[in-house]
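Note that one protein chain of the assembly has been removed; the remaining protein chains are unaltered in position.
For chain A:
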Amino acid sequence: MSSSAHARMNCGEFRSTYIQDTTIFPTPLARRTAIAAVIFLLLAPTFLNSYFLNLGIQIGYYGIAALGLNIVVGFTGQISLGHAAFFGFGAFASAWLNNATGLPVFFCIPLAGAMTMAVGLIVGIPAGRIKGLYLAIATLASQYILEDFFSRADWFTGGAYGAMANPFTIFGFEFNNDQRYWYVVLFYVVLMFLFGTNLLRTRDGRAFIAVRDHYLSAEIMGINLTKYRILSFGISSFYAGVGGALFGHYLGFVSAEGFTLLLSIQFLGMIIIGGMGSVQGTLMGTAFMVLLPELMEGGVGLFGHGSSGLMQALAYIKEMSIGLAIILFLIFEPDGLAHRWKMIKAYWKLYPFSY
């Protein structure tokens, strides 16, 4: 992100220190906009109804997990087809920690992230040795192994029946509806996205990008490829685990059926549509993937009210529209929504003299 964000420097914009060059917000306006957006979101539950809050919460927990995937795919240049399994592991781990030990959910969510990170580090080991399609298949295997584990490990997941997850509480105050849970998710979204953005400004973050851009050169420069590839999987799993835990405690019920390969592919879809290697794009892509089926449903609802034939077709239309969206993005906007957003901003900034 940081490199591309500064690729188009404005006239009269001079940077004389490295600190200026690696700032998160290139202009004061960008910083103020970001702060205003967070304040707006803090006030959102007062005027948005549950339906929109629910969508926002979905964008939040999926967005956190998708950012994790973007770290491993978009920034480190690896591939993972097992992200949904990590997402699920986090959900089960948090529910299990809370149910088995009675530890408050408040602590279970980050702990679940850490447990998922441990699993991710193990699964990431093959990444130290193989790449490309072979790595894709290795991560696919982890997806299947974990999925099977979910449906069999009765002690951990409740087996095929799934597990109940208690609501998030602080000192007995339950965050059990959309208006309240919104703040829990918002807190984690801000925290995790800030962490993600900052990670990429560190030595480790730059090492990830170097591994992605040219692994041989990176190795010659002294970057330990195995270490950074595995670390990238670990951090990515941490994100997936936290996202999954937030999902589990929001829904109140965790079942193995929710974490199939299809969800892994959807996570990939989110970062492809949003923009590989863009923190901002991750959130855009997630919002797109969450809102698209709702828009399709609204559209179909306008035409066929109560017609059962159309209701039956609706499920297919929803799934197809997501597939179609991915294909169209790959053809027309391979850099994702983040890139398109920059183009729009540039267009207005330079209007009417696009030089």
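One rule holds in what follows: a contact is a pair of C-beta atoms (placed from the backbone, for glycine too) under 8 Å apart; a residue touches a chain by one contact, two chains touch by 3 or more; residues count from 1.
One rule holds for everything that comes next: contacts and distances are computed from a predicted model.
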| item | value |
| --- | --- |
| Identity of the absent chain, which is to be given by its UniProt protein name, from "Imidazolonepropionase-like amidohydrolase", "C-type cytochrome biogenesis protein CcmF", "Sulfate adenylyltransferase subunit 2" or "Branched-chain amino acid ABC transporter substrate-binding protein" | "Branched-chain amino acid ABC transporter substrate-binding protein" |
| Candidate in contact with the missing chain, chosen from A:107, A:144, A:161 or A:347 | A:161 |
| Of A:50, A:101, A:198 or A:217, the residue in touch with the unshown chain | A:50 |
| Option touching the unshown chain, where A:183, A:253 or A:341 are the choices | A:253 |
| Where the unshown chain meets chain A, residue by residue | 49-51, 54, 151-152, 159-162, 164, 177-178, 251-255, 257-258, 306, 308, 311-312, 314-316 |
